[in-house]
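Take a look at the structure set out below.
Here the complex is missing a single protein chain, while all its other protein chains stay put.
Per-chain numbering from 1; labels A, B and C assigned in written order.
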Amino acid sequence: MSDKIDSLIRRKISRRAALVGLSAGASFIAMPWVARAADDTIRIGFPTPLTGPYAAEAKDQVKSAELAVKLVNDKGGVAGRKVELLVRDGKLNGGEAATRTLELIEKDKVHAVVGALSSAVQLAVNEVTRARGVIYVSISQSDTINEVKDFSKYTFHEALNPHMTTAAVARHAIKKGNKVAHLVADYAYGHEMLRGFKRALTTIGAESVGELLHPIGAPDYSTLMPRLRAMKPDVLCISNFGRDQANSIKQAADFGMKQQMKIVVPVLLHNQRLAVGPEVFEGVVGGANYYWELEQQLPSAKAFNDAFRAANGGAIPTDYGAYGFTGISSLLLAMQAAGGPDTDKVVAALEGLKYDVAKGAQHYRKCDHQSVQSVLVLESKKKADMKSANDFFKIVENEKPSEDVLRSCKELGFPA
Amino acid sequence: MSAPLLAVENVGRRFGGFVALADVTAQFEPGKVTSIIGPNGAGKSTFFNVLSGVLTPSSGSIRFKGMDLVGTRQHRFVHLGIARSYQITNIFPELSVHENVRVAAQAGRSRYNIWTNRNRFRELSERADAALDSVGLAAKRDETAKFLAHGQQRALEIAIALISDPEVLLLDEPTAGMGPEETKEMVALLEKLARERTILLVEHKMKMILGLSDRILVLHHGRLIADGSPRDIQTDPEVRRVYLGQNDGYA
Amino acid sequence: MDAELILIQLFSGVALGAILVITALGLSIIFGMLGVVNFAHGALFMVGAYGGLWVASLTGSFWWGLLVAPIMIGLFGMIIEWLLVRPLYGRSVDDPLLLTFGLSYVLVEAVRIVFGNDGIPFPTPSQLTGVANLGIGYFPIYRLFVIVVVAVVLLLLWLALEKTKFGLIVRAGARDPTIMRVLGVNISKVWLLVFGVGVGLAALGGVLAGPMRTVNPEMGSLVLIEAFVVTVIGGLGSLLGSVVAGLLVGIAISMTALFAPELGTIVMFALMALILLVRPRGLFGKTA
Partner (left out) sequence: MTTKSVPLATPVVPAKRPSSNLIATITSWRVLLSIAILCLLPWVLPSKALAVNVLIYGVLAMGYNLLFGYTGLLSFGHAAFFGAGAYITGIAIGQFGVPWYGAVLLGVVGGGVLAFVIGGLSIRTRGIYFSMVTLALAQLVYHVGLQASSWTGGENGLRGFTVAKIDLFGVSINFLDPVNKYYILMVFAALALWFVSRVLNSPFGAAIEAIRENETRARACGYDVERTKLLSFVLSGLICALAGTMSALHLAFVPLDVLHYQTSGMIVMMTLLGGASSFFGPFVGAFAFLLMEDVFSLWTSHWQIIVGSIFILFVLFLPKGIWGTFLAKVIR
């Protein structure tokens, strides 16, 4: 009897000991919120989803953004003032990101905000900065944010938008007379991409033979494949984002769809290609804001890549990562031109800015503050054709920047 | 003979294919103690559950003061005047002894008041104290109910049942699990209650039943096989055969 | 809409149902036998996929991954039971729920630290690549293979529960643990094993899902919900219920895809709400 009790106690103790060991690391509580000294540092807030499904993209963005800040500080900062980047985790949740943005503005007294990695989060941040007259450079894709309803004179859109990418991709991947089927994520961003494709198809003279919507974040697309196949399309446009893109392309490939049709996406995502491998993505065509092999065409891309490689142990910058660089760089260039972080002066400087920091000439359109820039059309390479581990894509086309590829100011609701 | 307070007529209850209660007819007059006995599985608990609204009878009718109770929801039974206790102690374990009874008293008058402080209803509190006093728990008033001794918890349950001042009190084995001392106290309490109310009692302790009851019903396989005074029941050959024959130690 | 499309759609539903069944089984077993709401089920499913991938990359064979990873993670599940869940027996059901919720955070983040935030490619085993022509349409061979595996696992589970002494003990123990103690059965060993098997099944689901979906740290979060829905529709503690419910949900999703595929996720919840409103304990749940 006493043996039993004894062993019971011993077991209890050992379990407890194991738990204490397990939790030793967790018990440490840090207090990182120290009062910020009122110095003349220029502070830029950078909310990005460091946790959640886009964490990999977010981390690339942070690396690129930090690089942009470092390059400026190495040259003595902006108007002699050091620049500091304050990275916050927005958790891919509009509420969280808005809260972090409020903290950045109210507590950290940032001079501008750059960031966000989803349409919803971007609009949330925009709502906060707009009400408080804070400069915001958005680096996430959306058509909605270009429209007059969400316009803020303090907000600038560094990222491409679905209208631009679908048009560019369609021009180079879809031919006149092609039959096109659509697989679309059922939310605003998905609908925007679908709308973009359909417009482009009309221009090209191709025919839409059907569209299927799927719930966002769906892990399984098997029940959609028979219907997509039954449409007998030449091209399948998959208008979704992130993991949905990887999952749906992978399952389309599993169902043997690629033998019958070409798969086209609005944005060909670097990290999703990384996540599922070359076999799955082989032959898929899609748009992009940046691809590292642009360095063969452009000196600014070469400079950006080299600086990035030096700072990150030889790694190459990714598509979404590049947004962090171009977004911060344009803002800092404008601040430089304005002679400091004064909001109105910086807004004026941004509106007049012409810059080429990584991907050729760019400028912000006057009416909606959309960055007019080149659009890349990429095709995913066969494994056999890859020259290096990072050699994912072939550049099919580098469309020159032009306001003509954007929706007109009038269509967006701006006074002519 | 006074008019029946509670009358059941041809009451039956089935669970799927199993007949737990079949065709029971009986009347209960006011102020009498009636015991319901029978071997395990005889249908006593089902009968009680039907009488207290926990179960709806599959057939037959139950009339209380002329009202048909079939289909009436369980919680209404207390308000009509039929209260019960359970075979397994059924109290509010984390509440204080006083609150156990007070909350039961409150069910009679204030169920959905979300605004007044409950302590304003002084009368409820006083009634609860009186009920505790009558079952001998006044001294334990502020203790958490789960810490009471078993016999005290059974007494508390009776206080809970009593607080609605029911005309009919259904007691399901009030002395279950009690030692001789506690049983004696409980019997004294029941004798006191029997003076004022109509009591239906399910019990196993035969000596106690014979001493307390005015009348005894015997159930077997869901059927009523005997109904009469304690003396009649003791001599009933049918009862002796099915029940006393397999005597397993009644006092 | 032609009959062929409806038939292939029905078949897709059954195939999807098989996947849902395998994801729900582990949750159902732990829930049914131990009364523990395992919120880490989805995370363990994900750990299973990574485990399978890891073993497969070490051995160079998917088959070793399929065999070894679930056992490995099942053993890990036993450690979890012994270290974390066991102290909670007899406490309120909220406690294991909260604990496993915390555990799921830890597991997901641990995988992120070890394997990174990006997904990892999990190639389909070369023997099972390609599509088969079923006469009514084309279907990936790998998915057909999954249906077979699910059927085999179900058969083995059924045999273990219905035809062995262990199964008898487990079923009796689920009903009344005190009886088992009275009979001198060491119930804690049984529970340890049941928990291990449940976690192993979650991991098996993960390995099987690997070649069909992208493998990433968040792949378990929706799986947890799906598994819950299937388990609850079937009725807690009913193996048969989980199987029927899994197929039912799969077919409901595939039939929805015929006219409104965007309702694919919500239809599962609508079905659950509907079934529980009509049968408050699920299809095969025991009545009180």
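The rule is short, and it goes like this: contacts are C-beta pairs under 8 Å (C-beta built on N, C-alpha and C of every residue); 3 or more make two chains touch, one makes a residue touch a chain.
Everything numeric in this text was worked out from a predicted model, so none of it was measured.
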> The chain left out touches which of the shown chains?
Replying inline: A, B, C
>> One chain isn't shown here. Among B:42, B:78 or B:155, which residue touches it?
In response: B:78
> Among the options C:110, C:168 or C:240, which residue touches the chain absent from this view?
Replying inline: C:110
> If you put the missing chain back, which residues of subunit C would it touch?
Replying inline: 37, 84, 87-88, 91, 93-96, 98-99, 101-110, 112-113, 225, 228-229, 232, 236, 263, 266, 269-270, 272-273, 276-277, 280-282, 285, 288
> Tell me, which residues in subunit B touch the chain that this view leaves out?
Replying inline: 52, 54, 73-79, 83-84, 86, 88-95, 99, 102-104, 106-108, 110-119, 121, 140, 142-144, 147-151, 153, 160-161, 164, 176-179, 182
>> Need a quick check: the contact residues on subunit A for the chain that isn't drawn.
In response: 19, 22-23, 25-26, 29-33, 50-51, 55, 59, 88-89, 91, 93-95, 98-99, 102-103, 106-107, 119-120, 123-124, 126-128, 130-132, 142, 144, 149-150, 186-189, 216
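In this section, only the chains that are shown with their structure count from here on.
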>> Using the definition of touching given at the top, classify the network of chains in this structure as line, ring, star, complete or other.
In response: other
> Could you name the chain whose CA centroid falls nearest to the centroid of all protein CA atoms?
Replying inline: C
> What whole-Å value do you get for the distance between subunit A and subunit B if each is reduced to the mean of its CA atoms?
Replying inline: 71
> Which subunit B residues reach two or more other chains?
Replying inline: none
> On subunit A, where are the residues touching two or more other chains?
Replying inline: none
> What residues of subunit A sit close enough to touch subunit C in their complex?
Replying inline: 15, 18-19, 52-53, 55-56, 59, 186, 212-215, 217-220, 222-227, 229-230, 243, 246-247, 250-251, 254-256, 271-272, 274-277, 279-280
>> If we count contacts the way the header does, which residues on subunit C are in touch with subunit A in the complex?
In response: 5, 8-9, 12-13, 15-16, 19, 82-84, 87, 112, 116-121, 123-124, 130-131, 137-140, 142-143, 212-216, 218-219, 222-223, 253-254, 257-258, 260-266
